[in-house]
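With one protein chain removed, the remaining protein chains of the complex are shown where they sit.
The first chain written gets the first letter, and so on, giving A and B; residue counts start at 1 in each chain.
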Amino acid sequence: MTVIRVDKLSKSYFVPEREAGLSAALKSLVRRKTREVKAVDAISFEIGAGEIVGFLGPNGAGKTTTLKMLSGLLYPTGGAAHVLGFVPEKRERGFLTQVTLVMGNRNQLQWDIPALDSYDLQRAIYGLDPAGYRRTRDELIELMQVGDLVRKPVRNLSLGERMKVEFIGALLHNPKVIFLDEPTLGLDVTMQRRLREFVAGYNARTGATVLLTSHYMADVEALCKRVIVIHNGTLLYDGDLTGLGARFAAYKTISASFDQAPPALDGYGEVMSTDGLRVTLRVPKAETSRVTARLLTDLAVVDLTVEDPPIDDVIEKVFNSQAVG
Amino acid sequence: MNVIRLWLNFVRVGVLGEIQYRVNFLVQLLQSAIALATALIVLALIFSYTQTLGGWTGPELLALMGVHTLVGGLIHMSIQPNMERLMQDVQNGTLDYALIKPADSQALVSVREFRLWQGVDVIVGALVIGYAVYQLREIFGWQQALAFAAALGCGAAMIYAFWLILTTGAFWFVRMENLLELWQGLYSAGRAPVGIYPDWLKYGLTFLVPVAFAVTVPAEAVTGRLTLETLAGAIALAAALLVGARWFWFFGLRRYSGASA
Partner (left out) sequence: MRNLLDFYLGQMRIAAVTQLQYRAANYFYMIGMVAEPVVYLVVWSTIAAAQGGSVGGYTAGGFAAYYIVWTLVRNMNIVFTPYGWEWRIREGQLSGMLLRPIHPLHGDIAYFAGWKVAVIILWLPIAAVLALAFRPEINPTWQEVVVFFIAIWGAYLIRTMLLWLLGMITFWTTRVGALFELYFAAELLLSGRLVPMSVMPPWVQELSAWMPFRWAFQYPIEALVGDLPTDQLWLGLGMQALWIVLAGGAALFAWRWAVKQYSAVGG
């Protein structure tokens, strides 16, 4: 069943243009130049019920804009989006009570009171029945392992703890669609992993659909089978995470160990690192076998492995090449 | 002299930053005009019922209003922005960036901000004083002008010292911004000559909060009623407050460094 359907969705803005310096500043007072920026340019995709999809792209690629359009905060300038059969920007009650948006570093809970009191307010806002609400709340508290933290004023919590109670508050109404915008921003590695496990567990238990943007590839690798890559507002890739490497990696890495210090290996490929007797080279995909053979015949190689580059390197390469081309 | 060079540099940066937003100048001009119009309406209303208020005539109260506006402009242009920034720095722990610079710490935290457009109030205030002086030209001579300049300087120095003392309190009590709310209210009491207030309030506005010295005393100079004793007292008090503020600043700084170590 399709939960999110996006069809040629576009959003453009007009932004003022100004150069640095005093004279440019003065000039812009007289005549303000504006420029149309296509934040999102005719992207289309569909997401089925229960999927966890990673939404990737560099800063300014249009991820947050898309997320905001899907959650009804922004009107598209072109195309259409449907979420659970609703048109998001109409912001009907039936829609709002079935979705949620969590943004890292943003606070929806009241600062000065314990989260538990804010949760009660959420119950009133969403008109949840008290028994069901208590059950959901206690389950989430259990699942997130926050214990008594919900009884402390939110301002006294650490960033990670705050994000945990924030998550609970965002899920009290059992949303069917969850938008996560950089949910692990600024958190330490343990806390990131805890939140990841929570999202995965929640998804498995409730079958909620999750659309996630994150700068941390670890988030995406751990949670998402499928990724959607956008750059400069256009869709670059939509498919399996593993396929991303195969499709975009134009090179492989060769790690070789030697029993004595090797000569300079620049002639074989780009030297990425040298760690004692172990050297890592980056070579174009097509030349992998030729370089491997040359290394083995020319030098005394103890051990040799050929690998696809790590996924965040691939992503970085994709973005850089696109930025140039 | 170093302090002045430092100040001029920050002023330059502040001006460069603000000149980009010329619309803000217009907004500020309109706001000052609205405030001026409101104040004039209030004066007109008062003097539609009476000839003098607490012994002050219309033009004399106009001079008082001008001083109130001018000093308010000075506060908003330079003193308040710096002290607010200092308060934020203490709260966020970013004061270290200022302390690490090789300059006198008190001087540095006092000159970092400069709001050019707030200066509109200084000009508006000066114009109002000028108009009042024109009406009072019989009694206004070069002695009065000198006394006014001296009294204004003392008043500004006292307010700066007062604010620095309050703000230094942020080293102990992190939430100080509410004290500033209190200040805004008390400063508005300066719109009337402090002489008309009941005694407890008069002394409060003179010695607890230097509103009287910042507004009423310079206005007294303009209207020729300032005595030499008052002026001498103002100079002595200003000097004492400046010294006290400097001592308190370093006292607070020691505590700050101790706490963050």
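The rule is short, and it goes like this: contacts are C-beta pairs under 8 Å (C-beta built on N, C-alpha and C of every residue); 3 or more make two chains touch, one makes a residue touch a chain.
Just so we're clear, the structure is a prediction, and the values are computed from it rather than from any experiment.
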- Message: Can you say which of A:8, A:33, A:91 or A:290 touches the chain missing from this structure?
- Response: A:91
- Using the touch definition up top, pick the residue from B:3, B:35, B:103 or B:253 that touches the left-out chain. B:35
- Option from B:46, B:139, B:208 or B:232 whose C-beta touches the chain left out: B:46
- Item | Among A:108, A:158 or A:242, the residue in touch with the chain that has been omitted | A:108
- Query: What residue numbers in chain A mark contact with the hidden partner chain?
  - Reply: 11, 13, 65, 68, 71-75, 89, 91, 93, 96-97, 99-101, 103, 106, 108, 110, 112-113, 117-118, 120-121, 124-127
- For chain B, which residues lie in contact with the unshown chain of the complex? 23-24, 26-28, 30-31, 34-35, 37-38, 41-42, 45-46, 48-50, 53-54, 175, 178-179, 181-186, 188-189, 191-192, 196-198, 200-201
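Heads up, the rule we're going with is that only the chains that are shown with their structure count from here on.
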- With chain centres taken as the means of their Cα atoms, state the distance from chain A to chain B in Å. 51
